[in-house]
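Structure first, then comments.
Left out: one protein chain. Kept in place: all the others.
Showing chain A:
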């Protein structure tokens, strides 16, 4: 028989540090780098690869030359400083040509215009990205496209103003009819009338206004655009236009109406089945055949339209994934409360579906932005191939290879990394389900 030995603790034990092997650097390394034989081998292998890469890249970077007027001069300086056979980066090219990477052949004395447009872009995007900002700022976002168009291409101020009037007409018609005819029909009528306005009234009205009140700045042609100016113009326009279009296509694909569904599916599958370059060639060559003779349809606008269509198809599929992830109960609850189709989509379904699709949508946007370099194939000066070819055509910089790509790549990385970080912040912010 066991007897119970009574025990009472009079003094509480103080907290002690864990033993050395359970804390600090040693513990971390044992956990993460050398937890087993396979892990140890992989760690050593990884270190070897890192060392090998560093031993090749570091000298090249350490031997950088910032001041020279040609590649030959660069090489001479490197030989002089570091001896025969030494290699080094020649950043002098970037120092001399950076403005072409940013602006292409945009007239130098007008650089303030794209600069201003770029700064204003953040003002315009801010209220969209950060919902805590005052909603009135969205009015600036609404006029920003017209303002930027005017700043970048110049010409009469009345052209963008009259074009914006088309949207005003669309909105007024929609408002007047939506109560009687429902969302799709009134939106359709609005779009048709606005299109007629742009096709027939745009030219005469803006000419008349310009004649009455002349207000214009120096015109810059599309072929003077290049570099990141071109990439950002195409990228930002296509991104902001493809999201609403993608939403409509995703809804169209899930629609009960046979014709709407067939058209949506057909469009999405066609676009996804065709390489972007094919579409760009279509933009540069074929569109010209379809348009009435004599109409001069700007090449950048054509490219933007096709890049937008391309991105919209992908985004539609991403959003469809988000829609599929929503439980049926959400639709039923919205229906049971008496919300109509568009209210349910806008207030209940889309906020949730878009939240689920954020990573996919941002991936599409990043892909789209990088794909803007493909416009090199239709003769536009993208920052990667277009400008680099021009730089290399200069006798002074003939043969330069890594530096232009690293420079352009670094800028792409900064922009894309920024988008990816924003999307992660947004996901955290919108996380309300507390799972």
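The rule we apply is simple: a residue touches a chain if its C-beta (ideal position, glycine included) is under 8 Å from a C-beta of that chain, and two chains touch if they have at least 3 such contacts; residues count from 1.
Note that in this section contacts and distances are computed from a predicted model.
Chemist: Please identify the absent chain by the protein name in its UniProt record; candidates are "Arginine ABC transporter ATP-binding protein", "Cell division topological specificity factor", "Acetyl-coenzyme A carboxylase carboxyl transferase subunit beta" or "Imidazole glycerol phosphate synthase subunit HisF".
Modeler: "Arginine ABC transporter ATP-binding protein"
Chemist: For the chain left out of this view, which of A:258, A:336 or A:395 touches it?
Modeler: The one listed residue touching the chain not shown is A:336.
Chemist: Decide which residue listed in A:129, A:142, A:347 or A:406 touches the omitted chain of the complex.
Modeler: Missing-chain contact among the listed residues: A:347.
Chemist: Spell out, residue by residue, where the missing chain touches chain A.
Modeler: Answer for chain A: residues 327, 329-330, 332-333, 335-340, 343, 347-348, 351-352, 355, 430, 432-435 touch the chain left out.
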